[in-house]
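A quick write-up on the structure given underneath.
As you look at this complex, bear in mind that one protein chain is not there, while each of the others sits in place.
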Amino acid sequence: MKIGYYPGCSLLGSSREFDESVRALAQALGLELVEVPDWSCCGASSAHVLDHRLALALPARILAQAEAAGLTEILAPCAACYNRLATARDTLEKDPALARDIEAVIGQPVTGNVRIVNVLEVLDRFRDVIPGRIAKPFAHKVACYYGCLLVRPAKVLKFDRPEDPRSMDRLMAAAGAEPREWNFKTECCGAAFSVTRTDLVAKMSGKIVADAVRHGAEAIIVACPMCQSNLDMRRPEINARLGAEHTIPVLFITQALGLAMGIDATKLGLQRHMVPAVMTPAAV
Amino acid sequence: MSSAPHAPAPGDSLAARLRHEAGINLNHCYQCGKCAAGCPVAEDMDNTSCQTLRLLQMERPELDRRVLESEAIWLCLGCETCSTRCPQEVEVAKVMDYVREASLALDLAHPRSRDILAFHRAFLDSIRATGRLFEIGLVANYKLRSRHLLKDVNLAPKMYVRGKLPLLPHFIKGRSGMKRIFQLTLGRKR
Partner (left out) sequence: MSRIGVFTCHCGENIGATVDCAKVAERTRNVPGVVHSVDYKYMCSDPGQSMIKEAIKEHGLTGVVVAACSPRMHEPTFRNAVEEAGLNPYLCEMANLREHCSWVHEKNDATTDKAADLIRVMVEKVKHNTPLHPIRVPVTKRALVLGGGIAGIQAALDIANAGHKVVLVEKSPSIGGHMSQLSETFPTLDCSQCILTPRMVEAARHPNITLMTYAELEKLEGFIGNFKATIRRKARQVDEKLCTGCGLCITKCPNKKIPDEFNEGLGKRSAIYVPFPQAVPNKPVIDKTNCTFYKSGKCKVCEKMCPTGAIRFDQQDELVTLDVGAIVLATGFKVMRTDKFPEYGYGKYADVIDGLQFERLASASGPTLGVMKRPSDGKEPETVVFVACSGSRDRAKGVPYCSKICCMYTAKHAMLYKHKMHHGKAYVFYMDIRSGGKDYDEFVRRAIEEDDVKYIRGRVSRIYEEDGQLIVKGADTLMGGEPVEIKADMVVLATAVQAQDGSEELAQKLHVSYDPYHFFAESHPKLKPVETNTAGIYLAGACQAPRDIPETVAQASGAAAKVAALFSRDELTREPVVAVVNRLPAPTFSYCVGCFLCQSACPYQAIEAEEIRGRDGTLIKTLAKVNAGLCQGCGTCVSTCRTKAIDIQGFSNEQIFAELMTL
């Protein structure tokens, strides 16, 4: 099985382990990732703040590159990239005049014949395979944290339920974990304010970490690099704000599943986390 | 059926322009406050989201200006909780995008938005130059733009040790195309 692959910028840098774990898992599941040729940045959370045409043109270039390479489906593990690509595709599909304008800007045609999928959607296709591949069950209580970008806007993404989504919980249950009911599955972590308004990120991410811990989670599972870095790298600020010493690790779904499938921790990039992601064996 | 909007003139209200350019009819908002109630940054905003919509609904220049000069529009993270829950299906997050752009165009951005803007500009500088985001470049550029030279100095070495900070940027082949994209969109907006 083959699928287009758009890693996005963070997966080359601050979230390398997401890329590493996606690739490791894909290999283990027999999924071939075909990288979009000469891909560029999607504009993430910055372009749309300054210029709406730029915010469409940047993802449109990626769609055009993928189409030119004959890809019909792109896996975008980064939730921000997934969201920007899917939103741009939807906007251009609904507004042909705008689509012509953007085609002129990027100097390439965009037909919209590429579907954008996130990592949970792709893993769900292996739901019948995964249970048989679990070597070391991820026997921990987990809080599955989806964030905003995977589920909203629901009308565009049409993925899972906009409030209280379930797909990640199902995957983690298949990996042997015990997904906890908790309250902030789709609350915003503060996203792009990580550098500029660290105070707000600490407050918003703090609520999320505290609620996960309150509901007995031993790990927070994510599928978004921004969520991961805010909850992981900003942990000192979070703990300072909460006056707590939360040590709950934040793992990508691909890392947690990889571990359960017996893939080596370093191959999954677990050593790269700020909050140590060494999962002590659960008491049986 | 609502009557077809007339093409807005330059002096027209933001609401009229939103209706024409983005297809958003702010008259749909009946001020229930559900957007503000679910907004994760509402308590830090000078105008809550429903207040912003109310100010725009009145279509008066002095009230439009209060929106354009507010800090709130820069605090919106675009998490779309408001748009998702709005009973009247008003795309509140899109409204925020629109008024930010209008605020920049008129040079009315709130003073405290400086850092946020500096970050976004540094981000876009980076991709304009190489095609992909170069995180060290972004942070260095941001620090220069914002003058927060000492912020997060402890974080970088930790990231470097963990292999999260590549020292060299990736250059894509289609860089001239990227420059063209920026020229034809952002243009001279800086």
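Going in written order, the chains are labelled A and B, and every chain counts its residues from 1.
The rule is simple: a contact is a pair of C-beta atoms (placed from the backbone, for glycine too) under 8 Å apart; a residue touches a chain by one contact, two chains touch by 3 or more.
Remember, predicted model here, so these are calculated numbers, not experimental data.
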Residue in contact with the excluded chain [from A:108, A:183 or A:239]: A:183
Touch residues of chain A, complete complex, unshown partner: 161-164, 183, 211, 214
Residues belonging to chain B that touch the chain removed from view: 30-39, 42-43, 47-51, 81, 85-89
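The definition used in the following text is that only the chains that are shown with their structure count from here on.
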Interface residues, chain B side, partner chain A - complex: 40-41, 44, 75, 77-81, 83-84, 91, 93, 97-98, 100-101, 104, 115-116, 118-121, 123-124, 127, 131-135, 139, 142, 146, 151-152, 155, 158-159, 162-166, 170, 172-174, 177-178, 180-182, 184-186, 189
Chain B contact footprint on chain A (complex, rising order): 9-10, 12-16, 38-41, 43-55, 57-58, 61, 104-107, 148, 152-154, 162-163, 186-188, 190-193, 195-198, 200, 204, 233, 271-274
